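With one protein chain removed, the remaining protein chains of the complex are shown where they sit.
Chain lettering (A and B) follows the sequence in which the chains are written, and residue indices restart at 1 in each chain.
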Amino acid sequence: MEQTQNAVLSVRNMSMNFGGLRALSDVDVEVRSGEIVALIGPNGAGKTTFFNCITGIYTPSEGQVLAYPTNGRKMRADGARSDGVRINGMRTNLVCELGMARTFQNIRLFPSMTALENVMIGRHCRTRAGILGAVLRGPKARREEQEVVDRSYQLLKKVGLEKVANEYSRNLPYGAQRRLEIARALATEPFLLLLDEPAAGMNPQETLELKEMVIRIREEFQVSVLLIEHDMKMVMSLSDRIYVMEYGRVISTGTPAEVSADPQVIRAYLGEESDA
Amino acid sequence: MAVANLLGNLKKSAIAALWLAFLTLPVMVIRVDTVEKTVTWRWMHLAYMLVGSFVLAVAWHFLMDRRDRGAANRDSGGGETQSALSLWLENPSVMRPLMAFGLLVAVAFPWVFSMYQTNILISALIYVVLGLGLNITVGLAGLLDLGYVAFYAVGAYAYALLNHHFQLGFWTVLPLGAILGAFFGILLGFPVLRLRGDYLAIVTLGFGQIVRLVLENWSAFSNGPAGISNISRPGLFGVTYGVDQATTYIYYIMLALVVLTIFVTARLKDSRIGRAWLALREDEIACQAMGIDNTRAKLMAFALGATLASLMGVVFAAKTTYINPASFTFMESAMILAIVVLGGMGSVLGVILGAFLLILLPEYMRAFSEYRMLIFGATMILVMVFRPQGLIRAKRKVYKINTEAA
Partner (left out) sequence: MEYFLQLFLGGLSRGSIYALIALGYTMVYGIIELINFAHGEIYMIGAFMGLIVAGVLTAMGWPTLSILVIALIIAVLYSAAYGYTVEKIAYKPLRGAPRLAPLISAIGMSILLQNYVMLAQTPDFLPFPRLIPDLEFMGPYANFLATSDLFIIITSISVMVALTMFIKFTRMGKAMRATAQNRKMAMLVGVNVDQVISVTFMVGSGLAAVGGVLIASHIGQINFAIGFLAGIKAFTAAVLGGIGSIPGAVLGGLVLGWTESFAAGYISSDYEDVFAFCLLVLILIFRPAGLLGKQRSQKV
């Protein structure tokens, strides 16, 4: 299979087995530079498993996951090649360091850390201070620390959470927690942002704001976005392209218009809620 | 409503007291001698048990009600409750003079009080550092290390053996002990750190036991249960001290080490590494997904805790001049854990307070000392149930933001 120009992520023939269960089979997904791509499908279709496979939480049983970092990022791990970095089986933290940052379907913030500190965690892999730096607090370490604080605060501002910077993240309302997860992911300077149901549990107003925020983020941070979402209105109006999954397979792909016209999709997924 | 509740609680407590008295009856009341074939009945114990467990049960239910109310408050969006103690202590106008006063007392202590008192305080200070070390592993990084005392033994035996065989002095071995501790921490840490929380606890417990059993049985190396005696006290540039002077000397060494440890742990807590530890404790998967190398962070926490324990081992051997494996049992690990748990996991101030409370209280209340471990055990349960944050809740730093920078 030839590589499309300016792809940032290319997943080829990926399969994932759990014991005898085939959770994903022969999945091909591609995200191009600057795109917002959505992954939709009924519950249990394997969308989150797909995320886990490309972020190193699971190692895919078969297939290739290749990333093409756009920020000129160098890799510490083996297999760094000019024609893409093979990331299946790579450790989760290295995938993040490479520039693919995610959020979680069931929010996974650090509850007894403040909102600001949650974002600061995202800066970890872009900073270097060690034990000595932390203890001695030399000028270099102090400068780095201040840079972390300031950038994290700016990111909180971008998602509208600067007023609650010093609140424990467990005390934030639901929608704010979702936005905080996005800010935390952005702090790792990703080229690809992976959002797992960012609008889940949000009201229509919040969802609308979220949509605008994602578009804004793409412009400002020059990231590509791959998101899993159930909110059809949001998906249709936000994404450049859509992949539809069912029973671990990609059954359709294309622009929102193409996908919603695909009879297979209507049968499998939109059928019961096509007027939503 | 309140009265009905109170009556209900009293009734429940009475039932609980009867049940506990019944439960403990055989062990508390009957003592048998199967050789002489005699039985002693100690009915007074039953009465103590009834009264004691009733009082405890009333307190339990009272605290339980409070806990449930607290939970309800939090759910309805009420803010975090702060204990009066920690509010008071965190007020800088209280905190600063208090710290200065504490340091003054600490410096003057050996000149004002007897050697006996100074010795007790040295032990307490050793436990402060041990507590702060374990606080890094358990409190900050969330790795329950039940074999912590093994590293303490590493330091103690390192000094004892190097002193015995090669006549190495305290100041030579102190840094060696630290390095050895870190080395052992990493050595043991590597294989075990990918285990889940409770398995990690058991494996470290196993390691701790292995170290103790080896020390007990490998006589050629460690002189077995008899231990090693005549370990040199610390000297300074060839000057050796008598017992009293040496005690004072060790006291000041310990004081310096405590101050150093507090400084180091307090700074680490709010640093890049400290935040990574906290993230690790809160959610391992999210932590790794945010680009933190879990293994590295864990190893650092483990090794740092081990280093401090090993350092204390060296001081302990120098202080007592005699060590044997009996000082390094699981109960010792449990005691250090109790200090961290009571003080407040992750809170530097809390751990210091916990160490003083748990070490000095039994020391000064002799009647109490028999019940020391009993109370430690009970403390661990009660703190977990009613005050999981410990005496002093670990607070997160409020960072200064430079808003001009873009």
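We take it that a residue touches a chain if its C-beta (ideal position, glycine included) is under 8 Å from a C-beta of that chain, and two chains touch if they have at least 3 such contacts.
Computed from a predicted structure; not experimentally measured.
*Asks:* Check the options B:A14, B:L50 or B:M64 and report the residue that touches the missing chain.
*Replies:* B:M64
*Asks:* Can you tell me which of B:L7, B:V51 or B:I210 touches the chain that was removed from the display?
*Replies:* B:I210
*Asks:* Return the single residue from B:V58, B:A201 or B:I401 that touches the missing chain.
*Replies:* B:A201
*Asks:* Looking at B:L23, B:V259 or B:L361, which makes contact with the chain not pictured?
*Replies:* B:L23
*Asks:* With respect to the chain omitted from the figure, which of B:M44, B:L187, B:A326 or B:I381 is a touching residue?
*Replies:* Going through B:M44, B:L187, B:A326 or B:I381 one by one, B:I381 is the residue touching the chain not shown.
*Asks:* In the whole complex, what residues of subunit B lie against the chain that is missing from view?
*Replies:* Subunit B touches the missing chain through residues 19-20, 23-24, 26-28, 30-35, 37-39, 45, 64, 67, 138, 142, 144, 146, 191-192, 195-199, 201-203, 205-207, 209-210, 213-214, 217, 285, 330-331, 334, 337-338, 341, 370-371, 373-374, 376-381, 384-385, 388.
Following the convention adopted for this analysis, only the chains that are shown with their structure count from here on.
*Asks:* Could you grab the centroid distance between subunit A and subunit B? Build each centroid from C-alpha atoms only and quote it in angstrom.
*Replies:* 41
*Asks:* Note which residues of subunit A are touching subunit B in the complex, please.
*Replies:* 55, 57, 91-93, 96-97, 101-102, 104, 108-114, 116-117, 120-122, 124-127, 129-131, 133-135, 137, 144-150, 153-154, 165-166, 168, 171, 184-185, 188
*Asks:* Touching residues of subunit B toward subunit A in the complex: what are they?
*Replies:* Subunit B reaches subunit A through residues 79-80, 263-264, 267-268, 271-276, 278-279, 282-283, 285-294, 300, 304, 394, 396, 398-403, 405-406.
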